[in-house]
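Just passing along the structure, written as structure tokens.
Removed from the display is one protein chain of the complex; every other protein chain stays in position.
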Amino acid sequence: MTRNRLEAFSDGVIAIIITIMVLELRPPAGSSWHELGALTPKFLAYVLSYIYLGIYWNNHHHLLHTVERIDGAIMWANLHLLFWLSVVPFTTAWMGTHPRAPEPAALYGFSLLMAAIAYTILVRAIIAEQLHFSGGRHSKLRDLIGGDVKGIVSIAIYVTGGALAFVTPWLAYALFAAVAVIWLVPDRRISRRLDDGKS
Amino acid sequence: MTRNRLEAFSDGVIAIIITIMVLELRPPAGSSWHELGALTPKFLAYVLSYIYLGIYWNNHHHLLHTVERIDGAIMWANLHLLFWLSVVPFTTAWMGTHPRAPEPAALYGFSLLMAAIAYTILVRAIIAEQLHFSGGRHSKLRDLIGGDVKGIVSIAIYVTGGALAFVTPWLAYALFAAVAVIWLVPDRRISRRLDDGKS
Amino acid sequence: MTRNRLEAFSDGVIAIIITIMVLELRPPAGSSWHELGALTPKFLAYVLSYIYLGIYWNNHHHLLHTVERIDGAIMWANLHLLFWLSVVPFTTAWMGTHPRAPEPAALYGFSLLMAAIAYTILVRAIIAEQLHFSGGRHSKLRDLIGGDVKGIVSIAIYVTGGALAFVTPWLAYALFAAVAVIWLVPDRRISRRLDDGKS
Partner (left out) sequence: MTRNRLEAFSDGVIAIIITIMVLELRPPAGSSWHELGALTPKFLAYVLSYIYLGIYWNNHHHLLHTVERIDGAIMWANLHLLFWLSVVPFTTAWMGTHPRAPEPAALYGFSLLMAAIAYTILVRAIIAEQLHFSGGRHSKLRDLIGGDVKGIVSIAIYVTGGALAFVTPWLAYALFAAVAVIWLVPDRRISRRLDDGKS
């Protein structure tokens, strides 16, 4: 029951973040295609962040499926993750307004980085709880997630992208989009093995 | 359980979209009926989009009732549908602000079109999963939905409406309203046969 | 299950309405008590609408407890009610900005009136479904709600208040506050008899 409430609360927050982000897309003052076209960078920034939040929602879902008990550390690690996700509409809006400037691209990468770190902390908190409960013998999630190559690669790319934004922001955008593609595939490690476990 | 979470998340997003849309209805600066009356096009645009979102919520509900397992394709097809629904407040606001201009009416039709296509993709993803799981023999949803005449007609009308907006936007509005009327009746095909299945 | 989803969706919409309403309370430009004090009418309007929405949430809760099956009429009657509730932040903001003008007070009364009528329609839709299902013999809700004196009185007061706003808006405010007080007590008719039914 406690897990359900954590799940429901997280879903609620992610649903709101994903939806209010589009509030930044204010319709243009005029009614021409030309004026609408000026919103293209903002729209693309919105699309990218929407995909990222969809990925987080999806993986968060798989993650919590391995959890049986929630302790204080997991609860706060989860709120910490939601905090950085809640910052994404802000960094998205800044990046969308100044697509040619390096600073907003770097800040966007920073918000993704912090969310990725927060996700890693949440994974650790869950593993710690599972080990604690089983007297150090077993963690379902640790078995499933293995070395977490994808997580480490993502963090490296966010840092690289943020730095390369000062060469040209387009490099940063390419890298951020690449990470989204990497993650678009749901975490097969977890889902496959969960399926195996069932059969 | 997984289906419930998908349902709850979708409901959350639709509930937020339907509600934040009204935030575009900013009260007028003055306090006279005259100034309030200037908001009429915006209000009518809001009413139309509210009905559309209600229809999507309703049919989405019927749709998911036929689903037993969620795979990655269904999850992303669903997020894709929610994406285009989340764009509706934006296109509604633009159309409501410029009721006599063709471009906003055409864009509104475009957002409805994309939502309709996304809905069709979701239907396909569910059918594919059901066929896959049953070894290609059976899909509950495919049996229920049949040729999906209503869906195809809607898509045709959105395209027509978007094009006719450049003759006069009022034609587009009439067509968009007509689609809403067509769909206001919940998908009896599904609900009736589900009832049959129960009895 | 279907009832639960209707309940959850309605709760979501009401939770969002109740919360975004406060977004209209923009902090003043300066930092003095004087500037803050200028927001008093807006704050009081917010308090009143918050109470109204709390009442609707509460009674809606009691109402749906008597429902066992949801048909299309109930679903749309419910969406119709949520529509008028979603308009309340708009009318609240207009009234809060122009506390001395009659038009915003009258419009606020109109939005309450429409919500009350929508609530009555929802009650009728539920009773009709219950009678239909039982072959016209029995409706749990009709037995509980009786003559619905409170609902009829409220509608009469909204109309009166809206009209008296043109004498002075303060009369309207007094009447709208009076209705809130009448309803603050949850619908004891329903809750008491439900309790009786259990014992």
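Letters A, B and C mark the chains as written, and numbering starts fresh at 1 in each.
As a working rule, a residue touches a chain if its C-beta (ideal position, glycine included) is under 8 Å from a C-beta of that chain, and two chains touch if they have at least 3 such contacts.
Because the structure is a prediction, the values reported are computed rather than measured.
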For the chain that's been dropped from view, list the shown partners it touches.
-> A, C
Any idea which of A:Trp57, A:Trp94, A:Tyr119 or A:Tyr173 touches the chain not displayed?
-> A:Trp94
Touch list for chain C against the chain that is not drawn = 7-8, 11-12, 14-16, 18-20, 22-23, 25-28, 30-33, 36, 47, 50, 54, 57-58, 61, 184-186, 191
Tell me, which residues in chain A touch the chain that this view leaves out?
-> 2, 5, 8-9, 12-13, 16-17, 20, 23, 72, 75-76, 79, 82-83, 86-87, 89-90, 93-94, 97-98, 101, 103-104, 107
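Basically, only the chains that are shown with their structure count from here on.
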Could you label the chain B-chain C interface same or different, taking same to mean over half of its residue numbers are used by both chains?
-> different
The assertion on chain A/chain B checks that the Cα superposition rotation, as a multiple of 5 degrees, is 90
Where the CA atoms of chain A average out and where those of chain C average out, how many Å apart are those spots?
-> 38
Please compute the C-alpha centroid of chain B, do the same for chain C, then give the distance between them in whole Å.
-> 27
Touching two or more other chains - residues of chain A | none
